[in-house]
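Every protein chain of the complex appears in place save one, which is left out.
And now, chain A:
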Amino acid sequence: MASLASVSFQTASFLASPASASLRRSNSGSGALQVSSVGPRPCPSLRLRFVAMATPTDMNDKLSQSIKEAEEVCVADNGSGECAAAWDEVEEISAEIAHKRVKQSETKDPLEEFCKDAPEADECRVYED
């Protein structure tokens, strides 16, 4: 169980920074994982979290900004096209954030996601023994 946890740990940090660590699944021994990483990794779980949340944070900033804008635009004329367009932007960004949130909750394992698009990559190889 402990080794399993470390697998997804390290691969996650690999995905986050492709150049920093290289992973190879060993076909010798009992199928244990060998990590040829440069130096110790201080806090990989934090890294994973950061990467996963990156886009929604940007979108959240955009959302607060567009809500503020819409409120300002509509003070002048509540029924104007500009006011409607400003709130329309708020709706669009809100919907996109919601979609991203759903998508993120569906994404189970970052390694699985990566390997779906790149089955030939070293870290996606599967050895029978």
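Convention: contacts are C-beta pairs under 8 Å (C-beta built on N, C-alpha and C of every residue); 3 or more make two chains touch, one makes a residue touch a chain; residues count from 1.
FYI, contacts and distances are computed from a predicted model.
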Per UniProt, the name of the complex member that is left out, chosen from "Mediator of RNA polymerase II transcription subunit 20", "Phosphoribulokinase", "Protein HGH1 homolog" or "UreD-domain-containing protein": "Phosphoribulokinase"
Contact footprint on chain A, counting only the chain that is left out: 55, 59-60, 63-65, 67-68, 70-71, 74, 78-92, 94-99, 102-103, 117
